[in-house]
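Below is one structure; the comments refer to it alone.
In this view, the complex is presented without one of its protein chains, the others remaining in place.
Note that the chains take the letters A, B and C in the order they are written out, and that residue 1 is the start of every chain.
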Amino acid sequence: MLLSKLPLGAAALRVAQRRGAAALCSGALSDAAVLDKLASGQMAFHKLEAELGDPVRAMRLRREHLASTFGAGAHADAIRALPSDALDAAGFYGQVDGACCENVIGYVPLPVGTIGPYKIDGKAVYVPMATTEGALVASTHRGARAISASGGATTELLADGMTRAPALAMPSLKAAAELKRWLEDPASLDELNLAFKATSRFGRLLAVKVGIAGKYAHVRFKCFTGDAMGMNMVSKGVNKVVESILEKYPGTQLLGLSGNMCTDKKPSAINWIDGRGKSVAAEAILPASVVASVLKTTPAAVARLSVHKNLIGSALAGSIGGQNAHASNILTAIYLAAGQDPAQNVESSTCLTLCEEVPAATPGGESSLYVSCMMPSIEVGTVGGGTALAAQAACLGIMGVKGAGETPGANSQQLAKIVCASVMAGELSLLAALSVNHLVSAHMALGRRDRK
Amino acid sequence: MLLSKLPLGAAALRVAQRRGAAALCSGALSDAAVLDKLASGQMAFHKLEAELGDPVRAMRLRREHLASTFGAGAHADAIRALPSDALDAAGFYGQVDGACCENVIGYVPLPVGTIGPYKIDGKAVYVPMATTEGALVASTHRGARAISASGGATTELLADGMTRAPALAMPSLKAAAELKRWLEDPASLDELNLAFKATSRFGRLLAVKVGIAGKYAHVRFKCFTGDAMGMNMVSKGVNKVVESILEKYPGTQLLGLSGNMCTDKKPSAINWIDGRGKSVAAEAILPASVVASVLKTTPAAVARLSVHKNLIGSALAGSIGGQNAHASNILTAIYLAAGQDPAQNVESSTCLTLCEEVPAATPGGESSLYVSCMMPSIEVGTVGGGTALAAQAACLGIMGVKGAGETPGANSQQLAKIVCASVMAGELSLLAALSVNHLVSAHMALGRRDRK
Amino acid sequence: MLLSKLPLGAAALRVAQRRGAAALCSGALSDAAVLDKLASGQMAFHKLEAELGDPVRAMRLRREHLASTFGAGAHADAIRALPSDALDAAGFYGQVDGACCENVIGYVPLPVGTIGPYKIDGKAVYVPMATTEGALVASTHRGARAISASGGATTELLADGMTRAPALAMPSLKAAAELKRWLEDPASLDELNLAFKATSRFGRLLAVKVGIAGKYAHVRFKCFTGDAMGMNMVSKGVNKVVESILEKYPGTQLLGLSGNMCTDKKPSAINWIDGRGKSVAAEAILPASVVASVLKTTPAAVARLSVHKNLIGSALAGSIGGQNAHASNILTAIYLAAGQDPAQNVESSTCLTLCEEVPAATPGGESSLYVSCMMPSIEVGTVGGGTALAAQAACLGIMGVKGAGETPGANSQQLAKIVCASVMAGELSLLAALSVNHLVSAHMALGRRDRK
Partner (left out) sequence: MLLSKLPLGAAALRVAQRRGAAALCSGALSDAAVLDKLASGQMAFHKLEAELGDPVRAMRLRREHLASTFGAGAHADAIRALPSDALDAAGFYGQVDGACCENVIGYVPLPVGTIGPYKIDGKAVYVPMATTEGALVASTHRGARAISASGGATTELLADGMTRAPALAMPSLKAAAELKRWLEDPASLDELNLAFKATSRFGRLLAVKVGIAGKYAHVRFKCFTGDAMGMNMVSKGVNKVVESILEKYPGTQLLGLSGNMCTDKKPSAINWIDGRGKSVAAEAILPASVVASVLKTTPAAVARLSVHKNLIGSALAGSIGGQNAHASNILTAIYLAAGQDPAQNVESSTCLTLCEEVPAATPGGESSLYVSCMMPSIEVGTVGGGTALAAQAACLGIMGVKGAGETPGANSQQLAKIVCASVMAGELSLLAALSVNHLVSAHMALGRRDRK
């Protein structure tokens, strides 16, 4: 996310510039000397990497400093218990530094399970999921088995575009309305793209939508971003476009590059209705015999529960985009495995799950279960951000979507389809289980630990 | 999450029972023999742990099987590139097996950064955050520094209760209305708790709310769950209560133990309005001088942006509970570090952020910035689930909230307060940065990798 | 509505006090003299009734003044074309003055149609509807006929309570949280009712819910209000309670007696979830034969459409409480006939309509259509406001719910049930028509005027 990356401002810039020099100085200090400086405040806790020029050592000394700050006792033990080495430490902390995390003190390992082979659009896929939620992988795997045994999942990409919406203060309502008319006119797109495309090779402005609140204009730009999730690309491009607006409409003031009509990492109807990132849907049709043998239930039971839970229950709860059973579970696990941003699951996991019984086509034939998931805001990329880390890149590789695709956007779109199909597998399996209500009893038999 | 844990049903139960026996048989097989059986389908991919009785070996052979399934090439390289050893492998995979993940093939390490010392309710706290989002930790740290320099954050627990809402089919609207009247009558609580408390030491039913859709009743139970996040505890207790309802009201049918009025891992107004888990608010007051020196902006600029972004922008986007800048970023990072369920951030991260300029109290004095975050649905626990894993437990220990508190619920409530105060720090820092718009330029100077 | 009544402030008060005196003076003036004074600005347009002491003459002279202001032409013709006399003018304008409307220049007559006899809870009812929407009454009548032929509609009152939510500024979050704990404690209700009940004979505080935004508390009071719709009663009572809060919590400041968490005349999830006014549900079961003969369709067709339109279509549209076909049409027409506040239909008309096919109970038997409407926020009264006008009182009389019931609240609750049952009739009829799609063709055959 661009925004949280930037508060560092000029100071961070200066730090970055003097890294080489700093490393020369502080790199020569002994560990004890560095710890002394940290304790006395002469060296800043958050500048260790820059000062030492060695992210592994910086991490290690930060831990020691923290442990000694706590003194003896549970807190100090805790900091020492956090994993830090193993791995290719130099590689890991080197990649993390300056790109993925600051004030690093170690890492948490998330177990990765996998479902598959799952037949999606005719191809067998293994999908890695990082989670500590017991039974989630097993359940999703079961759904994938049932769907694969029924011919597999079919997916469709419905739309693809990342958004960013700055807030502008115009001199008057009249000026704001004029701006809206100009920006929303398809004929303006070429001119806007002159500015936008100056900042990126793949980025392209697709559409503009302007919300008006008096003289304030919230301008939602929608852009194609290739195989990147695209928040950064979009922010840079939109910043350029805003500059051109400020020139064209004197008296305009930028309130903030993000004015929340984007909407990033918050629930919003606009993402549900207009989509953000990839809009994808998936479907499958399962014969009653497979539903019985793999899922231990019937098409009618699943369809009935789906209406009462996903549609009516969610309506009673006042939900927009929550017409599903647990899409967030599956999506979040794949996001974590694949180096995506789990904070975006707020909107990425909105999903409408639909289950219907399909009567037998011929007398005496068997009925089927039609199942579908529609997810309008899957925000994924296969380059940039967490995808660069070795483990996460490996998970992308397992799915065959690592890095930039031959056709820009092909890999990230395929990843979005895998996410949607996997969500459908997870939805199906949970609905099946709930429909026969062997939930709690099964759980108790397994004697799993409390919580969740 | 209870629900995804349970689809395994009777089969899983049987597997669990014969584990010992299975281990005796398959444990004696050579690796090659096991791989042969996997390739020929004689041994099931997802039953390796149960068959071999050795989770580390199971994980290793599953990787080899997968790599050979892929044959030579990028996919096989990918599976080999996923980290798997290092750590205390026996400990890690032993804890994971049967509790946190299935079909395990390795792990992804998430870097952990830390903010602090952050003064929350008078006490200095270090808060670990697991993230691959560059600058997030640094930015939150900056906000925490500014608040700490201004006297610190104050928090309040507003409510505490986990929910689960089964869907029941009643014989008629009349019967559904009767059920509603009985369940919502405070006088019924004792009787309901007779059933509920049979399943748990700490759990206690607090309130019941019934949604009606014709003859269908969606019953939302709210329960105290001690230091557990509580979904499992609640599900078990509610299952008991449902059994007693089925007895008391013949003709009643359980459609599903979760009917989505809960609402778990989906956006919903009911959680925003009634809360789920811990409802917490935090506030701080920062003198203009601190806002200037640490945050490089003014109280007026932050307050103005907050109204236009968090309130107006989110209103234009049709957001319920998204009245904030990026609460999900901070919350998700702490959840991941502390073994919480990141799939719940959908509702956990709903937040109303409020910033106001406070005029100087005396002529010539300095103005201040009032900042507050209200988060009604923080779903956290310090026992159960992912909190049991060593690294995650260490992060809880760093915050001083590991395990069950002396007073049941004290540790999980304290964790919720730390989450809310940290979110406030992150909100403040991002709003400050946006208000002076050195976002994109700073980013470009740092030359960070594309995406986000 | 209390709020719009009050902006008049002190000036209005003084006017009211000097009415008698004013009438003595201005009443003696000739029409020409009054018109002169109006034209010269010596007499205020909006004070004519008070000045003249004769609402009919005031209305008449206001029209003449307006017509002459416009001069000759279309505008002046328009003002003259607006109905003003007929009726019992003295009675009508006398009742209107000071209670229902200001600056009166005449009236618009709304045609009143009626449906019935409609069997609701075993009793035949005629329901008057005031509308200019062609076919609405006929369609609703058809639905009522079908339901009556199937045994009639059954209704249930689920809750009853009017709300008002002042916004308070507290000295700190701590103070706001304390206030919340105290107000939401059931044990505080008696003390709060001491203040509340001082202002009303029937009013009684039922529950309190406090929303927190930093140090600001939005306090939603829910009250029983007898047969009055109750906004006024509640506002007066809550004002007293607020006074007692201000005394008990020094430093508290009232920002506004209505802070929108009420929520009056605006869409809101809180009304959908917690209800406002009367929460009512209705159901009916229609044999397939009646569905065929009266509604020209089948249970399966209606049920299928209802899922796709009311549940899925509304979900795609991002609707909270709009899970229906056209509840607002029927409700608004009854509100207008019965002197209710049509501006409240925003929340009053939220409705979840559910249609299901019920299989035949016995082999060879006929299937049925189960239909139900749940409406959580029907805001109606049978005393006060527009119910006092002669025509509207007549409509209440036709339904047998005029004035205060023997049991306080009985009449207004019965009115709410009639509204809900009538909505169900209208829903059923429209869904039936849409399900066989003879919509547009029928319309074109009838050759009705364009629009609607």
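Criterion: contacts are C-beta pairs under 8 Å (C-beta built on N, C-alpha and C of every residue); 3 or more make two chains touch, one makes a residue touch a chain.
Fair warning: this is a prediction, and the values are worked out from it, not measured in the lab.
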Among shown chains, those touching the left-out chain: A, B, C
Sole contact to the chain not displayed, among A:186, A:250 or A:363: A:186
Residue among B:273, B:346 or B:432 touching the omitted chain: B:273
Among C:149, C:189, C:206 or C:254, the residue in touch with the chain that has been omitted: C:254
Interface with the undisplayed chain - residues on subunit A: 154-158, 172-174, 176-177, 180, 186, 211-216, 269-270, 272-274, 281-283, 318, 320, 352, 354, 370-372, 374
Sites on subunit B contacted by the missing partner chain, in the whole complex: 269, 272-273, 307, 311-312, 314-318, 320-321, 323, 352, 354
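Keep in mind that, in the parts below, only the chains that are shown with their structure count from here on.
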Chain whose average C-alpha position is farthest from subunit B's own: C
Superposition of subunit A upon subunit B: rotation angle, C-alpha, nearest 5 degrees: 180
Homomeric contact subunit B-subunit C: same or different residue positions, threshold half: same
Subunit A and subunit C, separation of their C-alpha mean positions in angstrom: 44
CA centroid of subunit A to CA centroid of subunit B, Å: 15
Intercentroid distance (Cα basis), subunit C paired with subunit B, Å: 42
Set of subunit C residues in contact with two or more other chains: 269, 272-273, 318, 320, 352, 354
